[in-house]
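Contents: one structure, followed by commentary.
Apart from one protein chain that is not included, each protein chain of the complex appears where it belongs.
Read from first to last, the chains carry the letters A and B; within each, the first residue is number 1.
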Amino acid sequence: MSPQQRLTLVEKPERRFALTLVAPGVLVLAVTTTFPLVFLLWQSLQNINLAMPGMERFVGADNYVRMWGDARFWAAFAFTIIYSGVTVSLQLVIGLGMALVILQIPRAQWAFRMAAILPIVLAPVVAGLFWRSLMLTPDFGIVDFASRSLGLGSHNWLGDPTLARVSVIAIHTWQWTPFVFLYMLAALAALPADLYEAARIDRASAWRRFVHITLPLIRPAIVVVVILRITVALSAFAAIYAATGGGPGTVTEIINLYAYRVSFVELSLGYGAAAAVVLLVLTMLVAGLLFRIRR
Amino acid sequence: MTSRRLRTLALMAVGACLLAIWTVPILLAVITSLKDEKEVLAYPPTLWFTPTLKAFDAVLFGPTNILGDLATSLIVAIATTVLTIVIAVPAAYAFARLKLPGRKPLGFYVLATQLVPPIGLIIPYFLILNRIGWMDSYRGLVLIYMTFSLPFAIWLLVSYFEDIPREMEEAALIDRASRWQALWHVVLPQARGAIAVTVIFVFLNAWNEFLFAVVLGGANVRPVTVSMYNYINTEQTQWAQLAAAALMAMLPVIVLGLAAQKHIVNGLTAGAVKGVGRR
Partner (left out) sequence: MKGAVELKGVGKSFGETRVLEDVDLEIRPGEFFSLLGPSGSGKTTTLRIIAGLETATEGTVTLSGKDATLLPPGDRDVAMVFQSYALYPHMTVFDNIAFPLRMIRTPAAEIADAVRAAAARVRIDHLLERRPGQLSGGQQQRCALARAIVRKPALFLLDEPLSNLDAKLRVETRVELKRLQRSLDVTAVYVTHDQEEAMSLSDRMAIFMDGRIVQTGSPEDVFSRPATVQVAAFLGNPPMNVLPAHLSAGKAVVGSTTLDLPRFGALGEREVVLGIRPSEVTLGAAGVPATVTLCEVLGDEVILDLDLGGLLLRVKSPGRKRIPEGERVLAGIDPERLHVFDRASGARLD
């Protein structure tokens, strides 16, 4: 018996055991994700009007062509990029900054940990509703009240196109910065203390210590948290839906919301499917890129 | 004051601000829910008032109460969690520890399923569930919820399983345990913490889910994340009731979050500590 045959024979029971354990999971995933995705692709090539069931027509790449010329789609695409880019950058800067600060006050850490958990466990839809009602409503929301008191006047935080965009980004950032904060805090706390001692003995300033020692060491953690946050930002839905519904008009639509509205409000399911496919491809590309960086 | 003291004070001030920003919305919700509806609309917003439980009463016992929806959320979340754990734990063990044929591609596949945006699944689900009559049903919803909970649970558990020392399983095998016995008697008890963390996260995500619930649920199966919309009317939104409903809806997860914060932080940061310091 060759060495290869020998190894295969000995390993057979283990391999069979492993497959048995994994089979149910893979089956469920195949049924609930792969099969529907194939279906989605198929749907994107059709014209489906939910108001007229039974009248589906195969139209090939028509939906995609239409999307290519659709200004509303491109606006959603652009806003998706802006939304994700801005919120993740803010989350990273604020979260990391806070972690660095709080690291120096070990006694207060428990309070921050508790406060950080609250936004994270909140349902995004509730976060959106809270901000919409309690914070941003003109005349009685607290943000509006604060801005009036500071002499900045009352504004239509969710009704003005620019402000609505800002608000939506602010809400997402508010909810998920604590995640980055906790993540970075753990990463920073795991760094070996003696590195800093050595640097201090070598009389490096705090900034240099940060740039040359801390940053390179936590780079892997930063990349991971960015991957996690970007994928969530790309598929954000409930908070925006609750806060603005995609409005005013369509200015706060990200592709996600755009696809939803097209499918379930305008009842054009095939077209919505095409938008969803685009989002899927975008997400895969971004994730793939980030994973490549991770290596 | 020494510059060090000054610096600490400044840091604490900044910290306190951020603390406030994070907790204010929830505190506001609590305050608002205890106000009378007219009081809510008063301007400037009042901090001193006589608290009343009218809003909670309406939300929990009134004609459009959310009690039934709370139960629905509970059933869906528990069912999702149980199913997910039962399937994910053995799968994660196989990935982490065993010579699984096709391990790399399978692992990649599981990872990739996590990247699928929910809207990409909702659209086909809508048509499929309608066709097979599983729309607005518990089994339909729970099965769909597995799409996001299963890959996440597997991913989380694999990193924990990899931390369990191999030698323990080897010792069990030498001591004549079968692979099933080794898994059950030796490995799983070690993974109790990991499973607890996973349960918490899966439950949390299932409870908070909105998009799937709103599109694929309906009159029969309406988790509490959807019921809040009842309190938003075009003419006159009942702010206090909205706040009360939202708070009631979020009460279980807030309590869970605060009670299990160590576990949550642990689970969130499971990757952070490992990723650090690789020079």
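As a working rule, a residue touches a chain if its C-beta (ideal position, glycine included) is under 8 Å from a C-beta of that chain, and two chains touch if they have at least 3 such contacts.
Since the model is a prediction, treat every value here as computed from it, not as a measurement.
Undergrad: Based on the whole complex, identify which of B:P63, B:P105, B:G133 or B:P189 touches the chain you can't see.
TA: Missing-chain contact among the listed residues: B:P189.
Undergrad: Just to verify: which one of B:L27, B:L53 or B:A171 makes contact with the chain not shown?
TA: B:A171
Undergrad: Taking the full complex into account, find the residue in A:P3, A:G54 or A:G151 that is in contact with the omitted chain.
TA: Selected residue, touching the omitted chain: A:P3.
Undergrad: Check the options B:T46, B:T64, B:Q181 or B:N220 and report the residue that touches the missing chain.
TA: B:Q181
Undergrad: What residue numbers in subunit B mark contact with the hidden partner chain?
TA: Residues of subunit B in contact with the hidden chain: 165, 167-168, 170-178, 181, 185-186, 189-190, 192.
Undergrad: Spell out the interface residues on subunit A facing the chain that's missing from view.
TA: 3, 6-7, 9-10, 13
Here is the rule we use: only the chains that are shown with their structure count from here on.
Undergrad: Centre to centre, by mean C-alpha position, how many angstrom separate subunit A and subunit B?
TA: The separation of the two C-alpha centroids amounts to 15 Å.
Undergrad: Any idea which subunit B residues touch subunit A in the complex?
TA: The contact residues of subunit B facing subunit A are 8, 11-12, 14-15, 18-19, 21-26, 28-29, 32, 40-45, 87-88, 90-91, 93-95, 98-101, 106, 109-110, 112-128, 143-144, 146-147, 150-151, 154, 179-180, 204, 207-211, 215, 225, 228, 232, 237, 239, 242-243, 246, 249-250, 253-254, 256-258, 261, 264-265, 268-269, 271-273, 275-279.
Undergrad: In the complex formed with subunit B, which residues of subunit A make contact?
TA: Going by the criterion above, the answer is residues 11, 13-15, 17-19, 21-22, 24-26, 28-29, 32-34, 36-37, 39-40, 43, 94, 98, 101-102, 104-105, 108, 111-127, 129-131, 133-135, 139-140, 142, 145, 174, 178-179, 182-187, 190-192, 216-218, 220-221, 223-225, 231, 234-235, 237-238, 241, 256, 259-260, 263-264, 269, 272-273, 276-277, 279-280, 283-284, 287.
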